[in-house]
Structure formats: C-alpha cells, structure tokens
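Note that one protein chain of the assembly has been removed; the remaining protein chains are unaltered in position.
What follows is chain A.
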Amino acid sequence: MTQSETRLEGILLDEGLTVTFSELTQLCGSNTRMVSLMVTEGLLRPQGALPEEWRFDGLEVRRARRAVRLRRDLKLNIAGTALAIDLLDEIEHLRERLRVLEHQLGQRQARPIR
C-alpha cells in the first residue's frame, strides 16, 4: 500500500452550477441521444429551448448521473428510469421531513424547577 496526499478544491453540484448539454453528457459518461431522451421524458428540465442553449444546474447533474446508472445497472427503460428517479427524490424529501418532525416530537414533559 502506498499513500499520497493532496489538497483539493471540488466543485459543488448545487443550484449555482450550470453545465451545457455536452458537459452533462460527459459528466454522466453517456451519449447525447440518452441525455436528449431524458429531457424529452421530462426527467431533466434544462433552461433554454434548443439543445445548444440547454443549461443544467448541479441538481440536474446528480439526477442525470443517477438515471444513467440505474438504467444501465437495472436494465430499466426510460419511463421506468424517470419513475424511479422521481420516487427516489420524493423519498429523500420525505425522509428529510420525517427527520425534522421526529426531532420536533422528541420529549414533551414537565421539567424539574431549576
């Protein structure tokens, strides 16, 4: 085993990041046909009308990468992929709500005088 050490500045995939059609294609290791298909299916919602004007934010990058992997690994068709991605997003959102609510529900009882 060898070791190496580096100090790194990453790129945060958030709402502030925008990538083009070809950048997105590269980031998800896919092809333009697949990315267009995901846009047509409504799985990705870029800004801009024409493919050369399309801009995707960081959250779309994550969705696209996830979609490409799920489609490939589980042999899903595009509609099934879109459904899985929407459901996964919803589950994530619900889990977050659940965490907040569970936190809020924590102990409600009388306390000793201090």
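The criterion applied here is as follows: a residue touches a chain if its C-beta (ideal position, glycine included) is under 8 Å from a C-beta of that chain, and two chains touch if they have at least 3 such contacts; residues count from 1.
One rule holds for everything that comes next: contacts and distances are computed from a predicted model.
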item: Missing subunit (named according to UniProt) among the choices "Xanthine dehydrogenase YagT iron-sulfur-binding subunit", "Nucleoside ABC transporter membrane protein", "Multiple sugar transport system permease protein" or "Cytochrome C biogenesis protein"; value: "Cytochrome C biogenesis protein"
item: Contacts of chain A with the absent chain, listed as residue ranges; value: 1-14, 16, 27, 29, 58, 62, 65-66, 69-70, 73-74, 84, 88, 92, 96-97, 99-100, 102-104, 106, 108, 110-113
